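Every protein chain but one is kept in place in this view of the complex.
A and B label the chains in the order they appear, each numbered from 1.
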Amino acid sequence: MSNFDSLSASEKYSHLNETVMNMLNKPGWGWWAIFAVDMMFLAFGIYCFIYQIYTGLGVAGYSHPVLWGVYITNFVFWVGIAHSGTLISAVLFLFRARFRMSIYRIAEAMTVFAVATAGLFPIIHLGRPWNFYWLLPYPNQRGLWVNFDSPLLWDVFAVSTYATISSVFFFIGMIPDIAAIRDTVVGKAKKVFYSVASLGWKGSSWEWGHYTRAYFYFACFATPLVISVHSVVSWDFAMANTPGWHTTIFPPYFVAGAIFSGLAMVITLCIPLRYIFKLEDYITMDNFDGMSKMIILTSSIVFYAYLIEFFIAWYSGNKYEYDQFIYRAVGDYALFYWIMMFCNGIVPHLLWFKKIRQNLMILFIITLLINIGMWFERFNIIVISLSKEFEPGSWGLYKPSWVEIGITVGSFAWFFMFFLIFVRTLPALSIAEIKEILPVPKKNGGSSHE
Amino acid sequence: MNKEKQKNNTGTLNRRDFLKALSAIGGAAVISSGCTPEPLDKLVSYAVPPDNVIPGIANYYTSVIPNSPVGTPVVVRVREGRAIKVEGNTNDPITSGSTSAEDQATLQTLYDPDRIKQPLFRNNRENLTAITYVAATDILVENIKDSSKKGYIISNNTTGCCDDLLNSLAEKINAKRIKYEPLSYENIKYANQISYGENKLPTYHIEKADYLLNFGADFLETWLSSSEYSKRFTEMHAFDGKTRGTFVHIDPKLTLTGSMADEWVPISPYKNLYLVLGIINYIKLNKLNVNPIPNVFPNLYMYSISETSRLTGVPEETIIKIAKDFTSSKSSIAIGGGYASSASNDYKTIVAINLLNEITGNGDKIDFDNTLKLSDASKFSEIKSFIQDAKSGNVDFVLVYNCNPVYNVPKSFGFEKAFKKINHRVSTSMLSDETTELCDLIIPDLHSFEKWGDYEGKTGNRYIMQPVMKPLYDGVSVEQTLINVINRIVVDDSNKIDSDFYNYLRNKWMEYSSEVENFENFWNKIVKDGGIFNKNESYSIASFNSDLSLGSNIESETKSSNDALSLYITPSYKFYDGRSSNNSWLQELPDLLTTAVWDSWVEINSNLAKKLNIKEGDYLEISANGRKIITQAYLTPAISPETLSISMGQGHTSMGRYAKDRGVNPIDLISDSIDSKTGGLDVSTKVKIKKTGDWEKLVKVQHSFSQENRDIVQTIPMSKLLSKDDHHHDHHGGHKEYDMYREYDYFVHKWGMTIDLDKCTGCGACVVACYAENNIPVVGKEQVGNGRYMSWLTLERFQDEIKDESTGITRIDTRILPQMCQHCENAPCEPVCPVFATYHNPEGINLMVYSRCVGTRYCSNNCSYKVRRFNWFTYAAPEPLNLQLNPDVTVRSKGVMEKCNFCFHKIGIAKDKAKDEKRKMTNDEIATITACQTACGCGAIEFGDLNDPESKVTKLSHDKRAYSLLGELNTRPSVKYLKKIEKDNAKA
Partner (left out) sequence: MSKSNQNILGIYTYVDVLVDAIKKLRAEGFENLRVFSPVPNHEIEDALDTGKEPSKIKYFTFCGAILGALVGVCFTVLTSIDWPIVTSAKPIVSIPPYMIIIFECMILIGGLSTFLGLIINSRLRKDTSPELYDERFSDNKFGILVNCNPDDLEKIENILRDFGTDEVQVNGVLKVEAKEEEIKEEAKEEEIKEEAKVEEVKEEEVKEEAKVEEVKEEEANPDITEVKND
């Protein structure tokens, strides 16, 4: 750190480029070992999926009336994870939050990969996954169209739009950095790859001019998109009349929850990454501090939503709603409910203490717990609500099967596969943007920021 | 569903099956040519179909199902030579077109994959090997030729030609005939013998009463003739706009029948007699009787109210109330005596009941002119003497037809051991059941839909059994076999009978024909109608034998010891005595009161269970008479704490894949005592229970039996119903409804349904009918346990314990809800489907397009009634059960949602027919469209066009009692329920 501080502004620029290039080195055995383990889990997940297609969805643990379970939980979980990336890159960009600069690339990558993971689940959960394309509106000889009234179709549009826009956003942000890699990378194939990917970026002033404008518009678009996507996901539930789903609080509550879980996941990923690649000079404690504070904020929103749901269930006088929430707290799935309450409502408030915010080990554990808690939040909303609806005669319980667990594990492997490839091939730190917060090299008058 | 089945998924009708079906079409063409075993050499589809078959159009043939002891006349729907659906025969005054679940499921017996396909023979105690029919008859003739040796013919209670032929054979070979029926009501017959001089099972005209007092007769399930009594009961108990009969059920266990009662009075088991005597005594003391009281029970004075209460466990005020109500009602009747209450001496109970009816002037409802043919069944003592005979090695030959004594004679009698001692054992059973398994020669009979025959369930009601399709496997009916055998052993040609059973049958029926010269017309008419029906139920009133005295030999029952409980064996309304157990539809039909499937369970009082630390699903060892059975516990408040109850019908060690090794047979525990007077079995047995320590989830369809104060199944007090206040539509509460969208205009039809919760008895016939009509897959025990029960129509039952604030008495409130897709106008399932796989058709039906469904299952999540079913696997029934599949209905494959569609295909058929005939659909035609409505014996379900102001369904849906399920959700269902009527103190 002190070493880095003693460098001149121009040297700091170079140091940054070197740091990023270092990450793209030929991976060592450690990386390969992790990658191999990851591939094993992924292969098991794929096996489970093939088995499920071949035998029928009955191999999952679904039990009438709980016809959505772990798959939809995973879908909402991963979509939620996907949210903080664009939040950090777009919303915080618009708010000019400086702590976003060094982590936003990781967050964006996480977004893109999480959407890629989330997108699998609506297909995996279908009874006839080979017909998934029937959900897409395309002209076909059968003359059929899709039902635009269905929240699931909104999902199709929202998630695919989100996937496209966040990928493009991710890519646009990387153009100058890929150009930087192109300029230093050795090896013909790599050179060609990065040249093509950089789209011939030169860093000339008008390129920068258009680039910053485009980036700004993108941020303007991505911001409402972030809000809309998780609102749409929440409408999958809120549009249904199921007690426990049918509430107006869902969109803000889901968006806050998504940001909450996404931030936690970013921290979970950044801490080991920072340690392994020695990025202490760039991903500083200030970054973690800023994100921790946002976690406190979003956790408070989510926790408030948990409590207000109870209040509304009581205050509305709706018996079904009331019974549903009592059931959540004391029923068959109460353990999961209290895991959620503890991990999402109580644990994050440890971050009020600066000492805890500054201790990366504790922070890492807290964010892991938040991730677990947020997974259970979705599980609780989906499974508990469905298991006890209006008609007592139809009540039933759901227990995930090994196939569902296998596919869930496989989905994590799928996500980490992308992430592992990403850190070795693309700039995990935003070179251009970090340079913006580094001192500008000046001959006279020393260095100044901008 | 096991793995094997999943592997063998074919799902749809493949080419082979299609060809097979076409080959079977030939059967329809040769219907009238009798049953000649001509081998089929070619499988060729016909270029020119037979005259009476139009591919795609169903043919209907009358026939009869002789399964239940009274027989059910039916109309069988046949498509391309395959029987695909059974409907009741409306010509029959007894059933008037209703069928039971067992009748509906008979198709599964017809296409049973475990049917014996050809005659089998076991030489020298080896394995059974297939032989030809000719060889089999040779062996049979060889076995019986020497008439000097002692022989037995054991059959069920056969009637008509079959009975004649069996008698004839018995006579020829000097064999003894036993008509063995496990449920033969010896005590009722004997009691009637001594009280009326009629050794018969009479008709109780309960429809003429307005107060029905029932001592343990499960007349809606198996007692005497359940389809007949369901109808009579409905007539008596249904609300006619002014009044409604009262039904008080006295039973240790709240049975299906009891759950329909206005009041269930739990009583200690086998104590009915004391209660009847207590009531009679009370009537006597208070001089409430109409007729003089003969001194049948000399020690009647002993049964004071307090003594009766002590003996029976029935509260004193209840006894007084019953006595008062029984006498004060305009017309009352008391009935009693089912299998479950057949203890030794229980004939006295029936005598006492007869006496009660007599002294209150209600004996006029007992009809000995129209009696059940079941009266002819042998006493159980005859089986006992057979066993003794066989044990001593005197019996050389036995022929078993249509009964399974090895299974349902209590083990304590040693039937199996005795049976094995017989040299020649012949069975004509279609299935390899426990008895058949022990036989050396098996000549399988045909199903009643494959052969000619006749059946007389009740005096004067003769049904024609007509083959509706060609036999699945080349076989010969037992009647034809009997003729063949008789003709071979008769030496004298003049004694020979007509060698063709069809001619034999016709000749026999000439007796019933009024116009002998024009017999062909008569014959055609009865074959079309299904038989000769006795529509006039006139009868003369039997006189009570006032000199009868049973003496003072009524034992003062000692209180049962604490560690012993009474075993209360209830006949199954699904399997009867176990004869229908190898039937996957029935196995999967949830028991109404427990909703358990595919297994046995023991019902135990929940308070007692708590005391003994027993949970639901605990395996209990129940032992008596040196035998034990192990089964799972089911806890219920609806049983007396002194009683354990197990249903009959399971516990087969053989019989086929669906019955074998499933559950337990409680009959095994019964002791070998026989009532010396009646000759009937004493089924009262004291048992001990012990926890084995094993636990497994009891597989049930429904998990929560409480309504949770949600008012799902609503009731209306009688007083409110009779009040002039015309303000109905409670849930709409008078406020105007606002909707975001304008109402949808159903311009031609708007199909709707009403279900009268007051009429529904929960018999399950509609459920099985729906299975048959709509190709609903059977998923098996494991998958039901996983919550993948597929039935489109479920009978939900709610049982809440309601504590009366004023009296402090808790009563059990059982309510049954037949639930299918409600076809909501504002269906929550429709807009959430991303691919329009479910939508609203212009006639108000919420349709499901299977081929469009991708399986997001959102529709089910959003369904407020949870009536949608998802195909978790491709379920395929083993061959030849696939031949039963209705070709009008798609067979669904895995990953697709399905649900009730108001038998949409049948609406189309009816419309086409009307259009072809250039007319509108008639109301009658519309009313019989849905399978559930047609099967319903108590008329609880009505289907019709809500756009037609004259239709019954429209009128009923505007009835004071009509309500929508979960109406507050504003889903606007097309199915309306009529509230169950709650008896209160209001008088009409």
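Quick note on the criterion: contacts are C-beta pairs under 8 Å (C-beta built on N, C-alpha and C of every residue); 3 or more make two chains touch, one makes a residue touch a chain.
Because the structure is predicted, anything quoted here is derived from the model rather than measured.
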Subunit A, residues in touch with the chain not shown (by the definition above): 10-11, 13-14, 17-18, 21-22, 25-26, 28-30, 137, 143-149, 153-154, 157-158, 160-161, 164-165, 168-169, 172, 175-176, 179-180, 182-186, 199-214, 217-218, 221-222, 224-225, 228, 232, 235, 431-432, 435-436, 440-445, 450
Missing-partner contacts on subunit B, residue numbers: 741, 743-744, 824-828, 830-831, 833, 836, 838-840, 842, 972
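Here, only the chains that are shown with their structure count from here on.
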Subunit A partner contacts - residues on subunit B that touch it in the complex: 6, 702-710, 712, 783, 786-789, 794, 796-798, 817, 819, 828, 831-836, 852-858, 860-862, 864-866, 869-874, 894-897, 966, 969
Subunit A to subunit B touching residues, read off their complex: 55-58, 61-68, 122, 125-129, 131-132, 134-135, 144-147, 149-153, 156, 236, 239-242, 319-320, 323, 386, 389-398
